[in-house]
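To start, the structure under review is shown below, and the notes come after it.
Only a single protein chain was left out; the remaining protein chains are all shown in position.
Just so it is clear, A and B label the chains in written order, and each chain counts residues from 1 on its own.
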Amino acid sequence: MIKEPIITLLTDFGEEDPYVGSMKGVILSISPKARLVDLSHQIKRHDIRQGAFFLFSLVKYYPKGTIHLVVIDPGVGTERKAIIVQSENHFFVGPDNGVISLAAQNDGVRKVIEIENSDYYLQPVSETFHGRDIFAPVAAHLAKNKRIEEFGSVLEDWIQLRIPLATINKAEIKGEIIHIDRFGNLITNISREIFQKVHDLQRSFIEIKINNRELQVPLCSSYNEVKKGDFLGIFGSTDFLEISKNQESAADALNSQNQDKILVK
Amino acid sequence: MIKEPIITLLTDFGEEDPYVGSMKGVILSISPKARLVDLSHQIKRHDIRQGAFFLFSLVKYYPKGTIHLVVIDPGVGTERKAIIVQSENHFFVGPDNGVISLAAQNDGVRKVIEIENSDYYLQPVSETFHGRDIFAPVAAHLAKNKRIEEFGSVLEDWIQLRIPLATINKAEIKGEIIHIDRFGNLITNISREIFQKVHDLQRSFIEIKINNRELQVPLCSSYNEVKKGDFLGIFGSTDFLEISKNQESAADALNSQNQDKILVK
Partner (left out) sequence: MIKEPIITLLTDFGEEDPYVGSMKGVILSISPKARLVDLSHQIKRHDIRQGAFFLFSLVKYYPKGTIHLVVIDPGVGTERKAIIVQSENHFFVGPDNGVISLAAQNDGVRKVIEIENSDYYLQPVSETFHGRDIFAPVAAHLAKNKRIEEFGSVLEDWIQLRIPLATINKAEIKGEIIHIDRFGNLITNISREIFQKVHDLQRSFIEIKINNRELQVPLCSSYNEVKKGDFLGIFGSTDFLEISKNQESAADALNSQNQDKILVK
């Protein structure tokens, strides 16, 4: 592990409340050399799926040994477990509700520990804010090179989400929208790999059906291959098919929402 | 003081304008080793009371010697004073309008200095942005171990807010809402200590009146002791009574606002 370990923070806490600042204070009190990197605090409240996809999208760009502290935790105070996941290159600390799972699976899971050792908690532990009282101090102690086995015992059975895979039926691909970004791009679960099983990447147009609207859109490699305001299909920065409008919002134009179905003919 | 001093930033500047970035540049030009920690820039504009409560809620989690730079400053350019407050464990730099007071009182005030020494200002000093021209450079010089006496002389009479205390009348507690968080939790000024003077913490239900609506809500220690969408009372992460709805917004349901009255029978 590097000398000034990186701890990233991903939460649904927003920035109007003192929750994120409290967690940062707890970490810096325990591990003064930790380098804090805000990933986002704007995950929709309680949206485990959005948090999981967010984390999945970017973990691979972080250096080996990074600790990712993830607090999207609608089940705080219930029997949901607290976990550390060690993957090939990263550590993750957060609730056992699936939010960590996509990123960790993608990197290759090596070990999952159920956090049980209250020596590493901030006392007294509130039943409403484990981010501050359990996850932040555990991440900070990890950053000081504590072995993960010191925090609890191995957990075999933890909650793992799957990105719903697009399915192929003859020449049609059935997928769904897994994220809509700030620019209104519709990011689908249709990977380049799946697409290639049915379609030629060199073809110039694809026919899609989305929200009962049928469109024929050009398959591009950059937004600006079409005129401003025109639709296009593109394999975006995460290598999934995106439906976009050049310099405008495809989501607004198509009135699309997360988890809407999409059909590619 | 530690070698790479922490300077936290708390403002009402938002993130669309260059104000926060200017302050960070000023600090790093003077004290290149300072570690900047954003607490929030989303305090409501000119809301001294929200800023004071925010700071009060989290200062205790920061390491000894942390410098808190607080710029919620509707009176910039008037005769309101600029101050440094040294408390038992922390330093605070900001306007003398009360925004620092709750946090400093809670930690134990040791000394208050009126900032007067223009050697430490960024010249020329604008009359509209002391955050950049006075508070940021003073915080940065503090981080370089300047003694606080070098910035000005002791101030005896400074502006101190008080959290309005809940009052007890026979078996009733009259309080008010002091903060509504992103999740719609209503945080009251009814501390666990005051509550215990009248009610048994072990009781299962409390009767409350809020916005002319009477509710009987269970007293819980975690949100999930009730069904999704049900109301509950809970002593939250700051040890004040909160009125919440499991996984929904109590504020929306009750149409509540900051400073609304609450009665607990």
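What we mean here is this: contacts are C-beta pairs under 8 Å (C-beta built on N, C-alpha and C of every residue); 3 or more make two chains touch, one makes a residue touch a chain.
Bear in mind that the values here come from a model prediction, so they are computed numbers and not experimental data.
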Can you say which of A:Phe135, A:Phe195 or A:Tyr223 touches the chain missing from this structure? A:Tyr223
I'm checking contacts with the chain that's been left out. Which of B:Thr78, B:Ser118, B:Thr167 or B:Gln196 qualifies? B:Thr78
Where does subunit B touch the missing chain, residue by residue? 13-22, 24-26, 28-29, 32, 36, 38, 45-46, 74-78, 126-129, 132-133
If the missing chain were put back, which residues of subunit A would it touch? 2, 4, 6, 8, 10, 37-43, 54-55, 57-63, 66, 179, 181-183, 221-225, 234, 236-237, 242, 247
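Just so it is clear, only the chains that are shown with their structure count from here on.
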CA centroids of subunit A and subunit B: separation to the nearest Å works out as 31
